[in-house]
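Missing here: one protein chain of the complex. Every other protein chain is in place.
Letters are used for the chains, namely A and B, taken in the order the chains are written, and counting of residues starts over at 1 for each.
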Amino acid sequence: MRIGRSMAGLVLIAALAGCGGSGGGEPAGTAGGLEKTEINVGVVPVPSAAPLFIAVERGFFKEEGLSVRTQTIQAPQQVMPQILNGGIDTFLTSYVSLITISDSRVAGLKILTNSQQGAEGISGVVVAADSPVRTPAQLKGRTIAVNTVRALGEVTVSAHLRAAGLTPADVKFVPVNFAEQIAALKAGRVDAAWMTEPYVTAAKEDLGGRVVIDTLSGPTAGLPLDGWAATADWVGRHPKTAAAFQRAMAKAQRIAATDRDAINRIIPTYTQIPAGVAAAMGLGEFTASVDVRGVQKVVDLLAEFQITKTRIDAAQLVAAPPA
Amino acid sequence: MTRGPVLRALAGVAGFLLVAEILSLTVVDPLVLPRASAVIAEAARLLTGGDFLSDVADTLGACALGLLLAAAAAVPLGVLLGTLRPVERSALPLVEFLRPIPAVALIPVAQFLFFDPGDAKVALVVFASSWPILFNTVYGMRDVDPVAKDTLRGFGFGPVAVVVRVSLPSAAPFIATGVRIAASVTLIVAVSVELFAGGTGIGVYLTEASAGNQRVAMIAAIVWTGVIGVLVNAVLAGTERRLFRWHHLRTAGERR
Partner (left out) sequence: MRRRLPVRLAAGAARLWPVPVAVVLWEVAARRAQAVYFPPPSQIAARLHEMWFSGPAGRLFLTDDALVHVLPSLGRLLLGWALACAAGIAAGVALGRSATLSQYLGPLIHFGRTLPPPVLLPYFLLLFGVGTPTQLAAIVFGVVWPVLVNSIEGARHIDRQYLETAQAFGISRRQRLTRIILPGAMPKIFAGLRLSVALALIMMVVSELLGGTEGVGYRLLIAQGEVDIPTMWSATLLLGLLGIAFNAAFLAVERRVLRWHRAARAEA
């Protein structure tokens, strides 16, 4: 029975592989010449996703003839199969995930639109009020919580440790979800935690937490954080849909860049971040164009700390801007 | 059911909550583990919004479908393996190979095979919840009284009739226990898969609460998961008692 089912599955894969590339069943030449009018977007429930919901709310997608369905995801790595089999069209991804996935050669990804550009005060290594750690160098031999190992936290912290004369091997990175980091600091289970907003603000308020390293300053100042991506294959097969998505998102990014109130209002509608917290938290800069040099810097950092094997050319990761 | 057992059950729960509350007032910092009273208040609040309830409905729907499919697959297979030893011996290595693979590790496979994340979740629920049913069925088939089987054979009944008239009824309590264990497995797997892979359901609610730094809401949602487990178990156990009264009459200790 079970064998039968898995065999059926393999036959299904064989069938899928057989018709791969033909773009199975999508109607050609629909409204406005779009290859596809209904797209499923993978959304991480974080502030960076705000412009997408602004675009939905203000009808920017509708103007382009697109109808958008969203699916909550944690990180693109966890839905890669769905991205590959066409279940998810575009998705929010950190540049670290984008580069790591491209490095794996499982799929070539292209960034369509930037979301947040890093700024000071929105992420950092936090310690409890009574911690003896005051400088980055004093983190030697300490346990640092990160939400995901071998990702943005580890890389940016490592860059700052190196500036302080330490190596990544001098500390121990432990995976602990952002939501539990404040409690873990309070209970003394970790010595420090790399966290982002709104947790940094919460740690200061609830714990009297101190920021030992601002991880988007100095050697890592202004790194681009995340954006909306699709596979290179998808962009190749849906150039007009991709351009329509980019145009709608560019409008929303411009609003997000200039109208903080719009962000504050939209965040509580798709996250569980309360309105008060949304208004008070630090945010990066929302821009539409991709900072290719910044992305190259992330590529270089990931390669330097041996999280990726190759140094990809950042320009390859960026889809052409809409005509 | 008389009032005594219900009161004792409530007393057990109340005692647990009281201990938790006292601990959070004394030893444990509420920032580390929120107070029991705060969690209960939050759990009540979750019921007033539609978001959480629709997530619960999504998770339970996947669980129910998964359990049904798992039982439909695992009971016949268990009867087959339990009655025909050569078949069991041949199938065993494959079964034992597949069984210790966590559903969480198979998420990519399921996502790849099923376009819809909901279908992928049901497939993983079926995968994980089949094992308790399968094994309890096999054990139940083996525990059948050989005398009864021989007696029926003596009367000239064929092997199928022996399975239907003796083995299945005799193994039924084992199978029922397997289904009951599987029911809680379905919830565990469904929530875990939602947590890792996204989509909809209680696990996704947890992801969203976590991303919004709403720890009390997270714990309240986890508490509801446990409460649902208690209710589902109570329903299944009640059904078992009604169905297998004869089994319980023969044995001591069943006084609930």
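Criterion: a contact is a pair of C-beta atoms (placed from the backbone, for glycine too) under 8 Å apart; a residue touches a chain by one contact, two chains touch by 3 or more.
Note that the structure is a prediction, hence the values are computed from the model and not measured.
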item: From B:L18, B:L68 or B:I101, residue that would touch the chain that is not displayed; value: B:I101
item: For chain A, residues in touch with the removed chain; value: 3, 7, 10-11, 13-14, 16-17, 77-78, 80-81, 84, 100-101, 103-104, 106-107, 143, 148-151, 172-177, 179-180, 183-184, 187, 189-190, 307
item: In chain B, positions touching the absent partner; value: 4-5, 8-9, 11-13, 15-16, 32-33, 86, 89-94, 96-102, 104-106, 108-109, 112, 131-132, 135-136, 139, 142-143, 145-147, 173-174, 177, 180-181, 184, 187-189, 191-192, 195-196, 203, 206, 218, 222, 225-230, 232-234, 247-248, 250-256
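As a working rule, only the chains that are shown with their structure count from here on.
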item: Chain B to chain A touching residues, read off their complex; value: 29, 31-33, 73, 76-77, 94-95, 98, 107-109, 111-113, 115-117, 130, 195-200, 204, 207-215, 217-218
item: Sites on chain A touched by chain B in the complex; value: 1-3, 9, 12-13, 42, 44-46, 71-74, 78-82, 84-87, 177-180, 182-183, 186-187, 198-199, 202, 206-207, 271-274, 277
